[in-house]
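In this view, the complex is presented without one of its protein chains, the others remaining in place.
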Amino acid sequence: MLLRLPILLSLAFGLLLLLAPLALDDWRLSQLAQLLTYGIFALSLSFIWGQVGILCFGQAIFFGTGAYVMALVTLGKLPWLGESQILGLLLATLAAGGVAFILGLFLFGGRGITGAHLAVVTLCAAVVIEIATGRWGFVGGYNGLRGVPPLTTPWPRDDIYLSGLETYFLIFAVLAAVYFLLLWLTRTPFGTLLAAIRSNEERTRFLGFDVTMAKLFAFFLSGMVAGLAGGLFAAQFGFVSPQLIGFALSTEVLIWVAVGGRGVLLAAVAGALLVRWGEDQLSDQIGQYWLLATGLLFIVIVVIAPRGLFGRILDLSPHRKS
Amino acid sequence: MDIVVLIGLDAFSYVLTLLLVTLGLVIIYGMMNVINMAHGELFMLGAYTVATLLASGVPFWICLLAAPIVVGLAGLLVEEFVIRHVYGRPIDTILATWGLSIAIKQMIIIVFGPAAVSIANPVPGSVNLMGVDYPAYRLVIMALAAALALATYLVIYRSTTGLQIRAVISNRAMAGSLGVNTRRMDRATFAVGSALAGVAGAIMSPMISVDPQMGVGFLIPAFLSVLVGGLNSLIGAVIGAGTIGGTTSILSANMAQADAQIIVFLLAIMIIRFVPQGLWKGFR
Amino acid sequence: MTVSSALLEVEDITKRFGGIVALDGLNLTLKPGELRCILGPNGCGKTTLFNVLTGAFKPTSGRVRFRGEVISGKGPVAISRRGISRKFQVPGIFPDLTAQQNIALPMAAASRKPTVRTLVRRAPDPARLAELLDFAGLSDKADMLASDLAHGEKQRLEVAMLLAVDADLLLLDEPTAGMSKGETASIAALIRKLTSDFGKTVLVIEHDMQFVRALDCPITVMARGAVIAGGTYDEVRSNPQVIECYLGRAA
Partner (left out) sequence: MILQIDQLSAGYIKGSQVLDGLDLSVAKGEFIALLGRNGMGKTTLMRAIVGQLKPSAGKIRFAGNDITGAAPYKAARAGIGYVPQGREIFADFTVEENLRMGLLGKPGLGALVPDWPYEIFPILKERRHQRAGTMSGGQQQQLAIMRALLGQPELLILDEPSEGIQPSIVHDIGIALRDYAKEHGLTILLVEQNLDLVSLLGHHALFMENGSIVERVDDMDRLQNDAALIARYLSV
């Protein structure tokens, strides 16, 4: 019972990522490291959508906020803060969490909105913020900010820049830490409360829980995770642009998570890796077919297989079928 | 004075075309509870139908007739293969139609390439109207859009088919027990809603950039119109399209388009958040 | 105020919807630990009564006291916090949660101030959880998703959830709706246990006569928004007024 198939497969997936550097050259490894960052981003959506049932069409708002804050700090655009990367990541996480908190207050406070209204409002918020970012000179307007320094060691050594391998393991460690944190949270009574909200919000409220507060906290946490991913991404990618904060990336992450399996955290990561990998590997012409295929796959999954490609095989939850 | 007339005419033409797209969305939602995120791509298909037929020598006005038929048939396929399977799961309709919109967009990119296609203005020249020279084709757009919107309204409220559609919206099970083939009504409604989007795209095609991304540009304002006006009501659609389209046009005349868009979207978000039942029901 | 031993006192409750009188000067008293069944034809006001008791509707006139305190006019959350809990006709379980989680959740709600912090830190008392699972007869199905349980098991699970919220007065609205005969018998036994083993006060609305008989408790018969008769199963059955109102012979 202890080593059921999903546990074995989850371990195998982790092991595969851990051993990947053995088989990949430096360039491919840095690509994979970026994919893992997307995986952290996917975790943030999987948590809020799959666990709490809030379908957010604007998740890139938080990712982009993190990326921009990281860029601004490490480029020295906020001189009174210094240019520390650690501080940059910390602020990226907190700022994105703060944005999520404010947006969450707006969405869930009072009578709140749900379902289609929530989806359209978050979608519009992403569009608005993308346009606004493109028109804000301080953050580089449409061109964004270039030359974001790559990840460094916080302690002095000869070459302070992290090697490809080090970067990879750093991102892997962050991914693993976030994953286990969220997994643990879903196993606590608070996680049960979140699942109950997803299952039947009205009745959960009737039991006497402060549902608004719980949703707000989950949204805040999800925003922080997305912001952390955004911060890491800015340093890896070297530049930030309004696309990172907008509508297109918001809906893309939705597809990764749905294709992987919205209900299972690790499945969402696998979905992000698979879809992005396909997009990156294939040439432009074939790539269009790949996007068409993912669009169609997304439809099929929504219609007949809501657990996604990996949702079943990576499901670690303790419940069993009759 | 001239500028006021000009802005007024622009606003009016934008509101009317937006209304055409919005009407299709509202009928589909009211009838089937389907939130159709692929509506913008159906609009795009209308424009591409015109582009394709025009390129093979078909006169513009024939293309305009063909567009709703082609897009209506596409709608029929979409209903059969996708929509039918997600009835009763409103959130999944959002996701499934979103996937559909991506798939249609990619298909267009694969077939026509990512670049914009230009469509020649079929009625060049301008007409002097209340002291301003106004592009003649824009007036044609207004006339067509107004006529179609009116026709839709008449069909829903005055025809026997409309009576059956309203019966299904109001009580699906009872309508069925009176002999209404609800399955066929669903198909027909989705096809007609799609055709409305298609004809709107066809009518607008000479005036806008016809490219694979054009759908979203119309989807979001149309959606905001639906939610601002109130789901499930044709009057609400008129109010919504009037609010969104009117504000956008008037603001765009006074500031950068992007700034106007930000203001309109924020306004719409506020209305949706604080009057979720829409302006029509909210203030009645 | 006179000192009263009653847990619930419904005093002259009237509820009108427009011109329709759903409750017409209804009176009802329940002692602590009592099991009572309410019978009545469709539209006699039973469900409206429950809606008034839980605060979903405000009565047009009259008062409801709970432990001597007037609760009519208070909202549903305030009333549920005072210890009145209701089971709906449709099972109110959480289908995506396991049986065990379904019970743990109301237990957590019953603990004082369920905040994020306390919820993350404190797991519900495992002994009580096991006891409630055993009560529902679901000990060996604790890890199954509630949606995978049989219909009767879902009903039992929901009764256990009612116990877990630690309410004193339980309102059961047609607990046997949609159940087979065998399931009906087991749920009647379970409801009897609510009073006999756990000391709860229980008010049941029901149509199914076999079930009412199995409950073996005092019965109150309602018609047109008021109480028309009361007594044991046999007494009520032979009451001519009751027979008449059930058959709808126009007076």
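Note that the chains take the letters A, B and C in the order they are written out, and that residue 1 is the start of every chain.
We take it that a contact is a pair of C-beta atoms (placed from the backbone, for glycine too) under 8 Å apart; a residue touches a chain by one contact, two chains touch by 3 or more.
Quick caveat, the model's predicted, so the values are computed rather than measured.
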Omitted chain's touching partners, listed by label: B, C
Hidden partner chain, touching residue among B:56, B:128 or B:177: B:177
Selected residue (touches chain absent from view) among B:91, B:163 or B:250: B:163
Sites on chain B contacted by the missing partner chain, in the whole complex: 160, 163-164, 166-167, 170-171, 173-183
Chain C residues that touch the omitted chain in the full complex: 39, 41-43, 150-152, 174, 176-181, 183, 207-209, 221, 236-237, 242-243, 246-250
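Note that only the chains that are shown with their structure count from here on.
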Both-way neighbours, i.e. chains that touch chain C and touch chain B: A
Per-chain Cα centre nearest the global Cα centre, belonging to chain: A
Whole-Å separation of chain centres (CA-atom averages), chain B against chain C: 50
Chain centre separation in whole Å, for chain B relative to chain A (CA means): 33
Centroid distance [mean C-alpha coordinates] between chain C and chain A, Å: 45
Chain C residues within the chain A interface of the complex: 76-77, 80-81, 92, 94-98, 101, 104-106, 108-110, 114-116, 119-120, 122-124, 143-145, 148, 165
Complex interface listing, chain A residues touching chain C: 185, 188-190, 192-193, 195-196, 198-200, 203-210, 213-214, 217, 318-322
Interface residues, chain A side, partner chain B - complex: 55, 106-107, 111, 113, 115-117, 119-121, 123-125, 127-128, 131-132, 134-135, 247, 251, 254-255, 258, 288-289, 291-292, 294-299, 302-304, 306
